[in-house]
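Presenting chain A:
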Amino acid sequence: MKLVKIIPVAILTYIIYIVFSGSVSTYDLVLGVVVAVLAGYLTSELLVSDVGKALSIKRFIWLMLYGVYYLTIAEFKAHFDLIKRILNPKMPINPGIVRTPYNVGNDYSVVTIANSITNTPGTVVVHLDEGRKTYYVHWIDVKAPDPKTTYENIVKAFEGYVKKIFE
Partner candidate 1 sequence: MFDYITIGLTPPLMIAMAFTLPIFTLAIKRKAFYDIYALTATTIALMLTAYNYYLVFYVAKRPIAYPFGGWPPPIGIVYEVDALSAYFGVFIAAVMLMISLYSVWYLRGVSGYEWYYTMLLGLEAGMIGCVYTGDAFNLFVMLEVLSVAAYGLVIFYRMSHEAIEAGIKYSLIGAVATTIYFIALVFIYGSFGTLNMADIAYKSRGGGEFPFSYMVVGNIHLASAIALALSMWAFTFKAAVVPNHFWLPDAHPAAPTPVSAALSGLVVKVGIYAIIRFLYTIYGLDSLHTIANVVSIVMKLLIILGALSALIASALMVVQNDIKRLIAYSTIMHVGLIVISMSIGTKLGIEAALYHTVNHGIGKALLFMSAGVLIRVAGSRNIDEMSGVGRYMPLTSFTLTLAVLSLEGLPPLAGFFSKLLLYEAFIDSGLAIMAVVLVVSSTFALLAYIKLLYGAYFKLPTKELGRVRESWTYLMPLAVLAALLVVLGVCAPIFVDEVLTPTSSELLNPLKYVSAVNEVVKALGG
Partner candidate 2 sequence: MKKELLIAMSMVITVVVMAYIATLGGGLGPLFSDVRPLAKAFLSTTLDPEKPLFTAMSPEAVTAIVWDYRGLDTLFETAVFYLAIIGAIAIYRDVNEKVGLKGSGLGLSKIVRVVTKVLIPINIAIAISIALHGHLTPGGGFQAGAAMAVMPMLLIVVFSRYFLLELKLTKGLALAFRSIGLTGIALTVFLPIIIALVNGVNAYIMQNQMKVNAPVGLPAFIGNSLISGSLILYNVFEFLAVTFGFSVLFLLLSIEEDIVKDQMRGEVSEH
Partner candidate 3 sequence: MDMTYLLLAISMLFALVATYSAIVERYLVKAVVFSALQSIAFTLALYLLRAPDIVLVYLPITVGIYPAAILFLIKKSEEVEEL
């Protein structure tokens, strides 16, 4: 069982190794496998809990879709909004730290959503309370400090994708 767990980590490591080396000579291809297996052996216990999920093609396609959506639409909107605020001479900001509920359980899901939130300008996860399933988000434009508004505005867009990828 442990040996199978190596595979997803090894694939990730191998891709990084080859991309970073920038060459596909025999030397790199062979040594890349060695390095990948080594890294997988050392770290698979820490990283992988369910091999089936990690190797599923469907989840991978959802990850790609999410990446495309996130990197083009979500980021673009958020950037545009914040740039307007910075360049506006009056600087219309309305900041505050608000509770934001979420509905996922998996570690990776929680962290992916949190990182997505932080990476969109305008929202930063300050704290994560796993017991109450709440992010504390510093939001630059607090529309209303109640959980429903914050959930709609901050988390909802990412949660659907992330549930399909990691849950």
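Candidate selection criterion: all candidates are chains of the complex that A comes from, given by their letters.
Following the convention adopted for this analysis, contacts are C-beta pairs under 8 Å (C-beta built on N, C-alpha and C of every residue); 3 or more make two chains touch, one makes a residue touch a chain; residues count from 1.
Computed from a predicted model, the values in this text were never measured in an experiment.
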In-complex contact of chain A, chosen from 1, 2 or 3: 2
Complex contacts: residues of chain A adjacent to candidate 2: 9, 12-14, 16-17, 20-21, 25-27, 31, 35-36, 38-40, 42-43, 46-47, 107-108, 110-111, 114-115, 125, 127-128, 130
